[in-house]
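For this view, one protein chain was removed and the others were kept in their places.
Read from first to last, the chains carry the letters A and B; within each, the first residue is number 1.
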Amino acid sequence: METLCFYLFAALAVVCGFLVVANPFSRNPVASAMFLVLTIAALAGLFVLLHAFFLAAVQILVYAGAVMVLFLFVIMLLDLKEEERRSWRKFGLVGGGVAVALIALLMYAALRQSPLGAAGEPRVEGSTAALGELLFRQYLLPFELVGVLLLVGMVGVIWLSKRAVP
Amino acid sequence: MSVGLTHYLVVSLLLFCLGLFGVLVRRNLLVMFMSLELMLNAANLALVAFARYHHNLSGQIMVFFIITVAAAEVAVGLALIVALYRQRRTAHVEDLASLRL
Partner (left out) sequence: MIDLFAWLILGLPLLAAAAITLFTLPDAAKSARLSIGAVLLAFLGSLILWARDATGEPAVTWLALGTGTGGLQIELGLKLDPLSRLMLLVVTGVGSAIHIYSWGYLHADRNRGRYFAGLSLFTFAMLGIVLANNFLMLFIFWELVGVSSYLLIGFWFARPAAAEAAKKAFLTNRLGDFGFLLGIILVWAALGTLSFTELEARLADDPAALGAAASVAGLLIFCGAMGKSAQFPLHVWLPDAMEGPTPVSALIHAATMVAAGVYMLCRVFFVLAVPGSVALELIAWIGGVTALLAALLAVQQNDIKRILAYSTLSQLGYMVLAVGVSGASRDPSVAMYHLTTHAGFKALLFLGAGSVIHALHHEQDIWKMGGLSRRLPITFWTFLLATLALCGVPPLSGFYSKDAILARTLESGHHGLFALATLVAALTTFYMFRLVFVAFTGPAKSQAADHARESPPVMTLPLLALAVPSVLAGFWGIHRVYGAQYGAEPAAAGSWAQQLVEPFAHAPLAAGAGLAAALMGWLGAWAWYRAALQDPLPARFATVARWLRDRLYFDELYERLIGWTQESLARLADGVDRWVIMGVAVKGTHGTFELLGRLLRLAQTGNLQTYAFVLVAGVALLLFLVMAR
């Protein structure tokens, strides 16, 4: 059952990821955004399989909810039909493909080399209580700092969108 | 055949490479941005998998922070794109080459 779920979510994530990046049927950003939502949802499923329940919830709430809505708003705000009229650049396509293949190859080689098999049985339970304990004790300062970061981001966004850049 | 750490990492690798490919190939700023998010999520998956298989919750803490920072980043980034669009009427990287001397 768990194995089946893993393969289901994994396939869903990879396929949807591919459709985000290179949808052969549509190059509309909205389609990309919708497939990104699916990918994120599939990833949340994988998180659940990894017993990271809190993170799965956060993933759905923050990413699929807030972030993607923001994306969709912006897409609708801007007129982005233009890319459809432009053709793929052959050189960019080949160069990007080669670079990505290279990285993939290297990373896969790294994966094969590392002694990951010794990792042993999955044990850690991602219970929200344990996570909260850790977050508010050991990682309290980063937590506060991230709060400040969010505040700064908020101020920046308001400033940026309020006035037209001269 | 039970699912192990390697399986998750391969999925993470695939997603990361897809995102990278999008960043390198797509020329719409918004799609590039989404590809970046994809790469971040791939990293998140790897971190969570490590946390699970290495008995260490710090990986999950890191993912939590990444999600938070990513939210802020998306907000700021999108605001920048909007501001840029107002100025140039385009969200296409090829039209944004004023960095060249």
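By definition in this document, a contact is a pair of C-beta atoms (placed from the backbone, for glycine too) under 8 Å apart; a residue touches a chain by one contact, two chains touch by 3 or more.
Everything quoted here is computed from the prediction, not taken from an experiment.
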Chain A residues touching the omitted chain (full complex): 92, 95-96, 99-100, 102-103, 106-107, 109-110, 113
Which residues does chain B use to touch the chain missing from this display? 20, 23-25, 27, 93-94, 96-101
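Simple rule for what comes next: only the chains that are shown with their structure count from here on.
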Just the number, please: Cα centre separation of chain A and chain B in whole Å. 5
For the complex, give me every residue of chain B touching chain A. 1-11, 13-22, 24-28, 30-31, 33-35, 37-38, 41, 44-45, 48-49, 51-58, 60-61, 63-65, 67-76, 78-83, 85-87, 90-92
Given the complex, residues on chain A that touch chain B span 2-3, 6, 10, 13-14, 17-18, 20-22, 29, 32-33, 36, 39-40, 43, 46-47, 49-52, 54-55, 58-59, 62-63, 66-67, 70-71, 74-75, 77-78, 80, 82-83, 86, 88-89, 92-93, 95-97, 99-100, 103-104, 107-108, 111, 116-117, 119-120, 122-124, 126, 130-131, 134-135, 139, 142, 146, 149-150, 152-154, 156-157, 160-161, 164-165
